[in-house]
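Here the complex is missing one protein chain, while the rest keep their positions.
A, B, C, D, E, F and G label the chains in the order they appear, each numbered from 1.
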Amino acid sequence: LRSGIPEVVYAKNKDFDDVILVLKRSAEEKGIALATKVRREHILKLEREKEDITKNLNIQDYEFIVNHKACTIVLKRRGYKQKIHGKIGLLAAGTSDIPIAEEVKVTGGFLGCKVIHSYDVGIAGIHRLFEPLKRMIEEDVCCIVVVAGMEGTLPSVVASLVDIPVIGVPVSVGYGVGKDGKAALYSMLTSCVPGLVVVNIDNGFGAASFAALLARKVYKP
Amino acid sequence: LRSGIPEVVYAKNKDFDDVILVLKRSAEEKGIALATKVRREHILKLEREKEDITKNLNIQDYEFIVNHKACTIVLKRRGYKQKIHGKIGLLAAGTSDIPIAEEVKVTGGFLGCKVIHSYDVGIAGIHRLFEPLKRMIEEDVCCIVVVAGMEGTLPSVVASLVDIPVIGVPVSVGYGVGKDGKAALYSMLTSCVPGLVVVNIDNGFGAASFAALLARKVYKP
Amino acid sequence: LRSGIPEVVYAKNKDFDDVILVLKRSAEEKGIALATKVRREHILKLEREKEDITKNLNIQDYEFIVNHKACTIVLKRRGYKQKIHGKIGLLAAGTSDIPIAEEVKVTGGFLGCKVIHSYDVGIAGIHRLFEPLKRMIEEDVCCIVVVAGMEGTLPSVVASLVDIPVIGVPVSVGYGVGKDGKAALYSMLTSCVPGLVVVNIDNGFGAASFAALLARKVYKP
Amino acid sequence: LRSGIPEVVYAKNKDFDDVILVLKRSAEEKGIALATKVRREHILKLEREKEDITKNLNIQDYEFIVNHKACTIVLKRRGYKQKIHGKIGLLAAGTSDIPIAEEVKVTGGFLGCKVIHSYDVGIAGIHRLFEPLKRMIEEDVCCIVVVAGMEGTLPSVVASLVDIPVIGVPVSVGYGVGKDGKAALYSMLTSCVPGLVVVNIDNGFGAASFAALLARKVYKP
Amino acid sequence: LRSGIPEVVYAKNKDFDDVILVLKRSAEEKGIALATKVRREHILKLEREKEDITKNLNIQDYEFIVNHKACTIVLKRRGYKQKIHGKIGLLAAGTSDIPIAEEVKVTGGFLGCKVIHSYDVGIAGIHRLFEPLKRMIEEDVCCIVVVAGMEGTLPSVVASLVDIPVIGVPVSVGYGVGKDGKAALYSMLTSCVPGLVVVNIDNGFGAASFAALLARKVYKP
Amino acid sequence: LRSGIPEVVYAKNKDFDDVILVLKRSAEEKGIALATKVRREHILKLEREKEDITKNLNIQDYEFIVNHKACTIVLKRRGYKQKIHGKIGLLAAGTSDIPIAEEVKVTGGFLGCKVIHSYDVGIAGIHRLFEPLKRMIEEDVCCIVVVAGMEGTLPSVVASLVDIPVIGVPVSVGYGVGKDGKAALYSMLTSCVPGLVVVNIDNGFGAASFAALLARKVYKP
Amino acid sequence: LRSGIPEVVYAKNKDFDDVILVLKRSAEEKGIALATKVRREHILKLEREKEDITKNLNIQDYEFIVNHKACTIVLKRRGYKQKIHGKIGLLAAGTSDIPIAEEVKVTGGFLGCKVIHSYDVGIAGIHRLFEPLKRMIEEDVCCIVVVAGMEGTLPSVVASLVDIPVIGVPVSVGYGVGKDGKAALYSMLTSCVPGLVVVNIDNGFGAASFAALLARKVYKP
Partner (left out) sequence: LRSGIPEVVYAKNKDFDDVILVLKRSAEEKGIALATKVRREHILKLEREKEDITKNLNIQDYEFIVNHKACTIVLKRRGYKQKIHGKIGLLAAGTSDIPIAEEVKVTGGFLGCKVIHSYDVGIAGIHRLFEPLKRMIEEDVCCIVVVAGMEGTLPSVVASLVDIPVIGVPVSVGYGVGKDGKAALYSMLTSCVPGLVVVNIDNGFGAASFAALLARKVYKP
């Protein structure tokens, strides 16, 4: 019954060589491949040894695109052009939330979405929120992914301000009772504002892949 | 920035008279009003005293529609016709999940969605799942709300079978470590299948209102 | 080293007769006495038997003042006039939070504070918040007690808008992961907005007694 | 009352020398010995110093067999032949679950079971599950050990498909609410599919030793 | 792929009429049917109205067998004889564990097992344990189900004494940190004695259905 | 509506360069800037490279003031003089609580408070407590911040001895059930002594910023 | 190896008739018998039907001694005299802790200890503590049982003041994070004052039976 959506490599518990090989195999099949939650040392290793790896694997027509913040690797056939299937909004509450927001951005792009984003718009400076929200409404995004750690209030506030579906992504930053992201998760789950759903703590990939499915639904004419 | 979506009364901690009054005020404004999580004794009281209440409040052109399983009350101007903005799918894993599934159905209908549902399709009898999924694909629903308690597996299984956005609703049935619904919630949150988001335990309203927003996005031509 | 603050009876686990006797003893000493968290059946019993109790205990110069929502009983010598030591603000997010807000109001009044309050100003209707905040600034309250259940966002939002100390009171309403008030508590504790402190879930008394101590500090010229 | 089952060394908190000595003593008594949860640095140390150790301990007729993924060490008299007492099935949901699955495989083999295994058959690609299940039925395994992290759905799905006893092993991979394996554990415990029991998170040894006892029961003619 | 094992009705969240109807349908198909976790008031209602129900449903050739402690109802065609497929042992630690132990006994019997049981053999009087263990070894049971609340030690002790597979069932009796059965569950899961697996708290049904599958494996010659 | 309180940089998840740049920008605007929760390696880096940094950023009229225990950095225009707005008390229970106490001291000073402190006055040596409390009463502090890990008793004891508002700061020292500071947090939240509020575990900044707001309220003549 | 200590009936999950029968059997053997955690309705039933029960069971030489607060029943042969083996101290922090303190008192007396007690000496009125402590030192009690709910501070404070072994009993009174007694338990466990041990929440029986064993050790000359 399924189709379309290309597979994404979850690299966290994989060996370096396995990650690269799976990326190669996927990219040869679909033209492009993505790995998320890549370990920092693997990212650095790839950058150091990119040339050798490319030669050894005989993938000179492909290029690696690394996002340090997001901890993602894309392998793409040169000249490959992603088809765009829709537009999604993306907000991050604080600077500590940017790595997960970037995971959303990279995954969303990979899955064919134009991602309109704005970071550092948390409620401690709530006035910064209005301009990007207005832009997202004008751009007619199909949904807004809102990334927030600590007390995770931003998704509720956004959902209370707009009539666009909001996907909250709790983040495991902070300390004390907020250290593992559960305070943010529970805050989002118990929000009494309608129009808000949630994914697992730090699951930028999950939010983006849901948003992409949704974008295709909206886009389909 | 907001609009459209009519307000829903959360009746759990409200007095009977307050619930009825807010419903009246809302229905007079919009033609229709909904209360969810109504206490069982208030449902019964309404049924016993419906006539008196109608007379006292002078709302003879309105009718009360009660759903016992869902614990919801709708107050509707006679002849009022809901505009339909889209279609959503609805699945429930076991018979214990039906009350929350009915909350989804009633709220979804109230918010202008045609709701195509099928109950008792949990993984203990997984073969019963295929027929309703096929129907939902044919009907081209914009998303599927999947209600499940105990170990909450069904949303993952559904999301693995179709390319339609899935909204999981964990339910607080069961006993032992599953008694408060957290096992189901965590199971849905940690699912490695893409295309699945979650709302709070027992939050049928939240799933339906998100689905309705999404339906309008898709519907809008 | 201590002084001033009159004792308050915590009635939750006390027998009816004990509550009344301690109130009598306190009121005879200070002119006024307060019991909080009185069990609903004891409130009703007092109302039914007020006359007999008054006669039996020989406290005809005293009057009982019961607050049903707050579950409090005040016993006051007729003609006794509370001295006012300051002003505090009080906000409640939803209708379900009113009982705890009323506990704050009664306790604050008992401890000599003028309490300026406004209810039902949660973020689902955030525009309703600005008028009461403006009034509290004009009245120059020494602090604002903010009562909120569910995801407990309101204290953060208030603290982000004003430079007045905010005391958050989480409330144990709601369901799912919000059922026991911990989601609200954790949300308030992890707020990244400065100027916000917290008391135990449902502890209206604690917030009011802290606010009263603070009010005396401010009031003292 | 007990007998048969040889002891297994739990090496996690033991010093290197202690692990090796206990293995030696056990192997001299029974012909073969096993250590599980050996620390990575001890595994590497053994490989570096195997020859010296063998000479120093005077165990030249014995050989060390190391499994890097499983973090196990077997010490075996050369020529020693394990008696086979039965057959067990073994499935792993994802690549991250392989280390614990290998612990099951090594321990099962050590305890005299033929282990028929198949990895990477999780529900994200549920169709890959049917072939190995058919093989296990044909081989008439006495039970199936199913290893799964994240949301831990696979054991439920397997138990719903076959009439063979299933032993679920939750794994502590993943992140967010799934980080410590409790989501997988609770999901397995609350499964409403009959025929499924559970061991502690990451306890491959426990699952295998139970399976081995069971295999002897079945095997015994 | 499945077969044999008849379905069992989980009655906890079902209406009385639904429970009886499902039992009727099942019994007509298989000759016998079982409902577990029946609510106390439904058990009493059945006993009061047994005759009417039998007449109304036209099931005069069937008899109801109620177990008050276990909260189970069996509906059986008169003269129907269960085939026996094997033998299982059953131990309960304290008198408070008897209801769940009885659920094991009834379910085990329903699934075709001879159940050899002994209650009140907890470690506070550990000497009472040896006689029943000896009998179970002599009877050659295929496994022992051990039911225990509070600190849940008994399954570990039994597994340390015999070479028979042990299935631990934690029970939600007790108070303080033991109130919900998690102390017992965790104690069983972390036991360092091999040969012990666990089911959900209070899940007598789960333990018995696993034991029955296992018994068939052993029995099959 | 807000004003006065200068922003404080939360450095925990920021890159070194970002921390320094934000400090520079803030200090140029207000004359002084503060970063808290600076990572140890960043503190050391700053000390090693202070001169280069100062030259490169062209901030020779500014000086860095580092507090190793508190993990704070202040950047201050030479000659800048903080205005004092009030006095706060500060107590720490044990030597392990000093880092967080120092965070309170530095932040309090930064926000214009004179901070009167006394460390190592926990209840294991309760007699050491009386002298500093007397001094704080004489100095007429507006509130007392009490920092305590382990069982977190000190704030309750202090609040029981004085009529000054107390702000408890739980600390994540210790081990076993006290390892993450929750035992201390819960102890403070459930204290039955009036006049005590709480901030997040290890949140010295939050306590100090609340105290500073409060001090301004009191100070204002 | 064991001896002396008579068994105590844990009545919480037992039927009324069973409790009475076990008491009878025990009392006939030892002259005296005790049941703890008796359900309130069973206490009342005993009082109503005492005469009939005595007659029916033919135990006219025995008397029932009921303690309503403690929820205990003692059955004692008339004229039976308990031998005293030592002295223990007993303190309760608040009035809500008295039921559990009474369970300690009754059990301690039953096990042959003179119990010197003082209630309502919690830290909110810490000065009331000194007099009873002095008396206990003079009486040379072998240990002090300290019963406390809410934040459970009293045991720490007592242990810091005396060189007598202290046994803390956490109590499940209160609300919010203190509702189930875990805040009190954790506070006692993490206390850094030496000389303090703990029993389960509400386990007055456990504290008293430990104290009695200890008293015998001390008493033995």
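The rule we apply is simple: a contact is a pair of C-beta atoms (placed from the backbone, for glycine too) under 8 Å apart; a residue touches a chain by one contact, two chains touch by 3 or more.
The model shown is predicted, which means the values in this text are computed figures rather than measured ones.
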| item | value |
| --- | --- |
| Identified contact with the non-displayed chain, of E:L46, E:I100 or E:V157 | E:V157 |
| Contact residue for the chain not shown (choose from E:G94, E:P132, E:P165 or E:G206) | E:G94 |
| Which residue of F:S96, F:S160, F:S191 or F:S209 touches the chain not shown here | F:S96 |
| Hidden partner chain, touching residue among G:I59, G:I116 or G:V198 | G:V198 |
| Residues of chain G in contact with the chain not shown | 1-5, 8, 10, 133-134, 137, 142-143, 160-165, 167, 185, 189-190, 192, 194-201, 203, 205-207, 209-210, 213-214, 216-218, 221 |
| Hidden partner chain, residues of chain D it touches | 10, 12-14, 18, 37, 170, 172, 180-182, 185, 200-203 |
| Touch list for chain F against the chain that is not drawn | 94-96, 173, 175-179 |
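Convention: only the chains that are shown with their structure count from here on.
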| item | value |
| --- | --- |
| CA centroid of chain C to CA centroid of chain E, Å | 51 |
| Centre-of-Cα separation between chain F and chain A, whole angstrom | 36 |
| Rounded Å distance, chain B centre to chain F centre (Cα mean) | 48 |
| Multi-chain contact residues (two or more partners), chain G | 176-178, 182 |
